[in-house]
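My questions all concern the structure below.
Here the complex is missing a single protein chain, while all its other protein chains stay put.
The first chain written gets the first letter, and so on, giving A and B; residue counts start at 1 in each chain.
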Amino acid sequence: MPSEDAVGTATAPVVPGPGAGPARHRPRVELRSLPGLTAGVIALVVVLAAPALLPGFKLDYLETAISFAVAALSLNLLVGQTGQLSIAHAAFLGVGSVVAVELGSRGLAWPLVFLGAMLATAVAVAVVGVPSLRIRGLQVAIGTLVFQAFAIDLANSTGVLAATRSFNRPGYLQSSGHIYYLSLAVLALVAFLLRRTRTTRAGRSFVAVRDVEARAAAFGINAGRTKLLAYALSGALVGLGGALFAFQQNSLGSAVPFGLQPSLLLIAVVVVGGARSSAGIVIASFFIYALPSLAPSGLSKYIQVVFALFLILAVLFQPEGIGGVLKDLDRRLGDLVAGERERPNPRPMPTDPVEKAHSATALRQVPRPLAGRLPVPALLSARDVTVQYGGVQALQQLNLEVRRGEIVGLIGANGAGKSTFFNAVSGLAPVRGSIRYRDRELTTAPPASRSGAGLVRTFQDMGLVRADTVRENLLLSQGWLARYPAAAGILGLAGTLPTEKELRRRADMALDLFGLDHLAEERLGDLPYGTMRIVEIAAAVAAGPDMLLLDEASAGLTPEEANQLGYRFNALRDELSLTLVIIEHHVPLIARVCDYCYCLESGRLIAEGTPAEVVAEPDVIESFLGAGSLKPARGSA
Amino acid sequence: MTAARSGTNPLLEVDRLCSGYGTLQVLFDVSLTVGPGEVVALMGSNGAGKTTTLRTITGLLKTMSGTVRLDGHSITGQPPEALVPQGLVMVPEGRGMLRELTVQENLELGAFTNSDRASVARLMDQTFTTFPILAERRQQKAGTLSGGQQQMLALGRALMAAPRLMLVDEASLGLSPIMTETAFNLIAEVNNTTGAAVLIVEQNVLALDLAHRAYVLEKGQIVATAEGAEVRRMQGRLREAYLGAGH
Partner (left out) sequence: MIGSEIVTGLTIGAGYSLLAVGVVLVYTSTRVLSLALGEMGAFGFYLGVKFNLHGVPLLGWHLSAFEAGITAILVGALLGLLVERFIMRPLTARPGIDKLIVTLGVALVLALVELNFISFDPYPAPPFLGSGHFVLLGATLTTSRIAELVAAAAAAVVLYLILNRTKLGLATRATTSDPTVARLLGVKVNNVYRFAWVTAGGLAGLAGALVSNTNGVLLPFSLTTALLSSLAGAVVGGLDSLGGAIAGCLLLGVVQNLAQPYGIAYESGITLVIVLVVLLVRPQGVFGRSSAF
């Protein structure tokens, strides 16, 4: 809810609250990051100087650790980012290694060998991940576990791991030091690519699938394809790790590194390292793969067991793992050198819709193939729409129509079918009948295509990713505007960077429009509920809709505040030329802002007309307020 | 309908209750009482914190501060399974059907904490007398019942626990006006015949027809209370707030 002051006082200046100006923070931000920066530089120097510090033979263990760190990072793409679990990542590493040795022994140039291994492993992982197209749960993990067993059986019975085959390293990359630096370079590349992924459409889709899979379609995301992409991408990266491992070893000889136990250890590495932190995962890899070899021999068996125990303890007590500890440490040290960070006021700042007219116009400028004059006056029309869940008809033969530029209200008691209608329109409910939007049939169109067609909705109980920042959520909602291929985005190829920049600009304009700009970097889940609801509307607006479906935007507000929200609706319609369909319980709000109004009861339409007409209907009063309101009061009171 | 007894000690006493989800506080110092045999309505719009209040009273949600007393003894933070034997039963929002179980099994579970077979059989007979349709459908899966029948099963199942206090969360959810009225009548009847007190949580102002006393919840705070004849005036005010002036 925007602050009341904003409304109706067109000349009121926007007064930033204390600590809201970014300029005041800038010098502190740099001081704050000093401890983290120092630690990073020291770590880098130590890592680069390792060949000089360690006797040659022990460098091998570090190299192995790096290969497994690459595998763990690629596993984290599934576990941490997408919420999928592979219990076969060591086997997939093995696939990459075997393919690399096969190709290398045939004399292929080593960069091509690496590419080949990546491609082959991507295919293998994607094949095992194919059921994720249909499954929302974690059963896919069982498929990977079965693959793990199959891969080992296959390796043992075919002899592909025979030590007689070798990678054939080129002459200029034979020395231990060279291999070490190549490994480091691969690790850095993988970490960099994963970091880039996070800031592209693919990365945002992964997180959306993890946290709000059932609603991902509302952001233009096809959940099944997104998961398959995650499997393939993870496969390519673990294949790279496998090729690196083969390069380091030159020949394989044993299935031991690719067995079930290493697969489980990789999961432990991801969890103990922390799903949100590549640095944490690399550190954890070092502990489990390099430390036992560098430590006295009697100690190594304890290290393994302790590390496995850490897996359980981390899930129980430190879900963000080493990465979380590092972040906490960084924050505390930052506070120590720079003083405690002021947190911005978590509520939207007052804004003036008229002054922000420029942002509003700019947000409207989206390329849409369907744009143009409409052949019919109705923008959205539902004919005989029925939705059935089991034995219950949630919607029965519903007919309604929404015209361009209208604000249409949908009222009715809880459970009357209002949200079900939104689900039908956005493709989240099984529909019989016809829903036409811009004179095209919507029911046969894929759910993920609807935000691109200009139909954007909010959810009654929030459809956004609470673990992400406000701005990330606004980027997520613009999914359909980021039309570049996933790989191009991750590699930062031509066109993708300007697109991302444009999305960011749009996100910032939408935040500005709703007085949320000072909260852009805050984690959504940390904000008050009312502010989250405004963020959700802002995210919907950022997607450049023609028609906005708002599900109980006023829930949790007092009747008075709900009334104020009405001004916001009017502004959205007038400044952004939007068509609005709003589900509301506050009838005074409906009466004031709506052009037309439909009332549902038990899945059926019982009245339609102007708000005044509808609210006057006896059926509506009875449905909405109970029959008692028309009859003389019963009872003895 | 039994009249409110203002003189007796309250059966349920909620004192400055605060709670919420994680760090998000939803309830702020909610205080209310329900006397023995009383019907009390807790009104409020979606998101006002009604369900949160019930979930905190029954221990499904952690209490941040404040106390809940039953018969003068603190039950703050006790889990729901410990409250049923003490006579406090909740009918959850959406009626809480165990859909894969039969009507009879649902009813048996209502008396789960009662180990006296004879008394369970007696309660079952009583329930079937009150809701004959349930007797007809005793072998049917609860998920296949209609909305109205499910509401009856939910109430019947609560009665199987021989409760002293029933917390009913939005009995009107998804029901047609006629069914809603029927549901409210059933609640009034249960209150009349068994003497069980009822805390009914609603946004439908019709619920005020059965209430001896009422509270209005807004943004997690009690903003109005009414008793006796005032309940009627509160109903008028709420109707106006929902529907706008002129109704």
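A few points about this structure:
As a working rule, a residue touches a chain if its C-beta (ideal position, glycine included) is under 8 Å from a C-beta of that chain, and two chains touch if they have at least 3 such contacts.
Remember, predicted model here, so these are calculated numbers, not experimental data.
One of A:45, A:142, A:295 or A:493 touches the chain omitted from the figure, and that residue is A:142.
Of the candidate positions A:50, A:119, A:154 or A:491, contact with the unshown chain belongs to A:154. For chain B, the list of residues touching the undisplayed chain reads 58, 60, 79-81, 84-85, 89-90, 92, 96-101, 105, 108-110, 112-113, 157, 161.
On the side of chain A, the interface with the absent chain consists of residues 79, 83-85, 87, 127-128, 130-131, 133-143, 145-150, 153-154, 156-158, 259-261, 264-265, 267-268, 271, 301-302, 304-305, 308-309, 311-312, 315-316, 319, using the contact rule stated above.
As a convention for this text, only the chains that are shown with their structure count from here on.
With each centre defined as the average position of its C-alpha atoms, the distance from chain A to chain B rounds to 39 Å. Of all the residues in chain A, the ones that touch chain B in their complex are 390-392, 413-416, 460, 526, 528-529, 552, 555-559, 585-588, 591, 601-602, 615, 621-629, 633-637. Touching chain A in their complex are the following residues of chain B: 1, 3, 23-24, 26, 45-48, 143-144, 146-147, 170, 172-178, 180-181, 184, 203-212, 218-219, 228-229, 231-232, 235, 239, 241-244, 247.
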